[in-house]
Every structure is written in C-alpha cells, then in structure tokens.
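Just one protein chain is left out here, and the rest sit where they should.
What follows is chain A.
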Amino acid sequence: MGEFAADRHVKYILSVEKRKDDFESVVMEHLRLNGAYWGLTTLDLLGKLDAVDADEVISWIMQCQHESGGFGGNIGHDPHILYTLSAVQVLALFDKLNVLDVNKVASYISSLQNEDGSFSGDMWGEVDTRYLISCFSPVKNKLLKNLSYDRFSYIAICCISILQRLDSINVERAVNYIVSCKNVDGGFGCTPGGESHAGQIFCCVGALAITGSLHHVDKDLLGWWLCERQVKSGGLNGRPEKLPDVCYSWWVLSSLTMIDRVDWIDGQKLVKFILECQDTENGGISDRPDDAVDIYHTYFGVAGLSLLEFPGVKAIDPAYALPVDVVNRIFFGR
C-alpha cells in the first residue's frame, strides 16, 4: 500500500485549471463550476485553499450567474440548479456568501419546485406552451414531474439550507416526494419506481438529514444494501454487479455515516483501495487502480478518506459535502 500523496494531489489540482488547449479539456467547459467545487473542496480538505486566488475565483463565479438568480456551469451557459449549488458551495468555502443576493438565488430555487414537492433541474422541466416566446427568459411555472430528479431535491435543499432560507420552499412536500422514491430494498431511485443507486441514495439521505427527516429511513435495511456494495478488493460499487469505483467511497460512505452504520463496511480495506488508485508520481486519483486520474475522482477519494478519519485530511460533513469547519461557520458563526 502506497502512502497518501497529498502534496502531489494539490499540484495536480492546480495544474488542471491551466489546461485549456486540448479537446478533452474544452468539452468539459460547460461544467467548469462543478470542477471548481471538486478541486477547491479537495484543496480545503488538504488545508491548501490559500494556494488559489480567491478574488479571481469569486469574480469568475459571479459572471456565471444568470439574471434569474441561477448559475450556469460557465460564463454564457444556461443556468441549472446543479451549478447553482456548486457556486454557493464554493462561495461558502471562501466565506464569501455575502456577495450573493440571497433572495434572488432562493427565489430561483423555489421557482423550480413542483406541485408534488419535487424539483426540476432547470426551466426545461416546463412543458406549458404559453411560454413559447419567453422560453429564453426565466419562467416561474408549474413544472412537469417526470423531468425532475431526486438529486435535484437534494441540490435544492442543500443549497437553500446553506443560504438559510429553508422556509422559501415547501419542505414537507419535498420530503414526501423523496420518500415516494424509496424502494423495497431500502434504497432510493431518481424517480418513484427508479432503480436504487448509491448516488441517488446519498442525495435522498442527505436531503432527509438536512431537513431532520431521517426517521423515514429504515436504517438497517438501507445499511444492508449499502454495505453489500463493498467488494473483495475493498472498494465500493454503486449498484449490484458493478466494478468498484472510488467515487462511491463518498456516495456510499457518506450515506452510511448519516444513518450511523459506517462500521458495517471494512474501513481499512477501503482506505487501501483508495490509496491504490493514486497516481503517486503526478498526483490525482482515478476510479480504479491503474486508470487515468481526474479531478472528480480525486475529490471523492479525498472526501472518502476524510470520512474514514485519515490523518492529514480535514473532516467533511456527510450531508453538506463541505468541510465541517465551513458548515460550522455558516450555521454557528464559527
């Protein structure tokens, strides 16, 4: 088992930002705000957030905001709830939530809540023909249920909770919708009747945790399904029969932490698996040993190690997916 190459990972993250001249990096431009969240949270977990120029990041983020209050994945791209959460999370990392017009962001999010309590990811959940002409401008409208996903419920709830405006959405309906996505195996799918998936489970359990509604979860049954995700190598998969993948170190482990069943998996074996996925020479973590590294898996690997209380990594909050000290600063003013 190799050692944890923290310094190399920091170097890798800083280098990713500078890559702009090949096809692989430009086709990811549309989700740059997600990338920023993954990279910067990792830096913070490793205690190296000061290696980046905060003002530069914040000024770029604010240019991604649309007049509706939502954020696009990059400058000029359409707003989506996904990138709105990333923007809020990154601002929280830098203790700069005060640059936001909170009411505007909160109203963008609440406008995406549907009758049944679910959330649409953006205005395109909308199907009403009355908005033919104004389809490029923000619309607040009844959105159709089937385009919304449970992960949007989490994203909306997490985002609005960080902004401390939970009262601007209908929490009861949101919780009821999430509960309607529960399966007989104890897991959750992305819509009612959807297949259980560790990523979706994290979103549902996270949203329920934030709203104080974890009593809706059969913890033993869900824990059963989640701990069965650990395979022989020690890694975790996201669904039955799949290969292990470092990103599930986060999705599965954070869910197990929230339902207090983290000791149902073998933590030592998981640490070993994550460390084996490092590129110890150039930094970064990949999905499986010997694959190419990327920023997404680097974040989830480090976040997984954080939940496993690995030395040298700051503690992360399993529901908000932000360092615990950042969450404390938001809610308790440190």
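Here is the rule we use: a contact is a pair of C-beta atoms (placed from the backbone, for glycine too) under 8 Å apart; a residue touches a chain by one contact, two chains touch by 3 or more; residues count from 1.
Everything below uses one rule, namely that contacts and distances are computed from a predicted model.
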Which of "NAD(P)-binding domain-containing protein", "NADH-ubiquinone oxidoreductase chain 1", "Eukaryotic translation initiation factor 4E type 2" or "Protein prenyltransferase alpha subunit repeat-containing protein 1" matches, in UniProt, the chain that is not displayed: "Protein prenyltransferase alpha subunit repeat-containing protein 1"
Contact with the hidden chain (one of A:Gly2, A:Gly76 or A:Gly312): A:Gly76
Among A:His9, A:Arg32, A:Lys182 or A:His197, residue touching the chain not depicted: A:His197
Positions on chain A where the hidden chain makes contact: 21-23, 26-27, 30-31, 72-73, 76-78, 80, 122, 124, 127, 129, 132-133, 135-136, 144, 146-147, 184-185, 189-191, 193-195, 197, 220-221, 224, 227-228, 230, 239-242, 264, 266
